[in-house]
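First up is the structure itself, then whatever we jot down about it.
With one protein chain held back, the other chains of the complex are shown just where they sit.
Here is chain A:
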Amino acid sequence: MSGFDNLNTDFYQTSYSIDDQSQQSYDYGGSGGPYSKQYAGYDYSHQGRFVPPDMVQPQQPYTGQIFQPAQAYTPTTPQPFYGNNFEDEPPLLEELGINFDHIWQKTLTVLHPLKVADGSIMNETDLAGPMVFCLAFGATLLLAGKIQFGYVYGISAIGCLGMFCLLNLMSMTGVSFGCVASVLGYCLLPMILLSSFAVVFSLQGMVGIILTAGIIGWCSFSASKIFISALAMEGQQLLVAYPCALLYGVFALISVF
């Protein structure tokens, strides 16, 4: 069962970005090379990292791990899994890389702002959760009569780009765009609470202002906490929280006005 251990630990050792993986895969000559070229990047490439797949082949016909679906297939023939047997295909969610358990864990981290975050949870760049949250935010805005999906997407794109530049300049290690987008998307969750509250009550009174300020603080605190632990930046939490607060403040402006 050593193979299983390899697979389990490797699950968390996935590097930040697609490009990082494809770049790393080229460092491994022989066995890593052809597979990475064939599958061109997303997560199939790091097979070459630990065990040459032809050694793993006889032991585990199909492992069911999310990031190694291609292990079940003979890596020498350059075929995607569409061409293989129907029964050998991994489940759709595994193929897409959506792991509900991980999404739930990350959501819980956001929802407990005072709990210390684990730095390794952001190792897999997962944009499925943030996409869901963005759509939910737009949907709650729609319920309040504001059809502003365009603004939400535009602001999140610009905000993510700005945070990406800032974090790359401020931290020792760099950060990938996918990681930034993923963290900011997850921390949008309390904002959904605010906008759903705005469906029923108007937020323009004193209570609304206090609630809005509290939610913005919660979102930016969680985001900065995750960034700090993932990038190991000391003494900069407030500095990271401030631009996050600006970004979430713009979202709150959309919700309130």
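Throughout what follows, a residue touches a chain if its C-beta (ideal position, glycine included) is under 8 Å from a C-beta of that chain, and two chains touch if they have at least 3 such contacts; residues count from 1.
The rule is short, and it goes like this: contacts and distances are computed from a predicted model.
Trainee: Out of "Protein preY, mitochondrial", "Electron transfer flavoprotein subunit beta", "SNX7 protein" or "Protein YIF1", what name does the UniProt record list for the absent chain?
Mentor: According to UniProt, the chain not displayed is called "Protein YIF1".
Trainee: Given the contact definition stated above, which residue among A:L111, A:M170 or A:L193 touches the chain not shown here?
Mentor: Of these options, the touching residue for the absent chain is A:M170.
Trainee: Touching the missing chain, which residues of chain A?
Mentor: 18-19, 22-23, 26, 33, 37-38, 40-42, 78-80, 82-83, 151, 162, 166, 169-170, 234-239, 242-243, 246, 249-250, 253, 257
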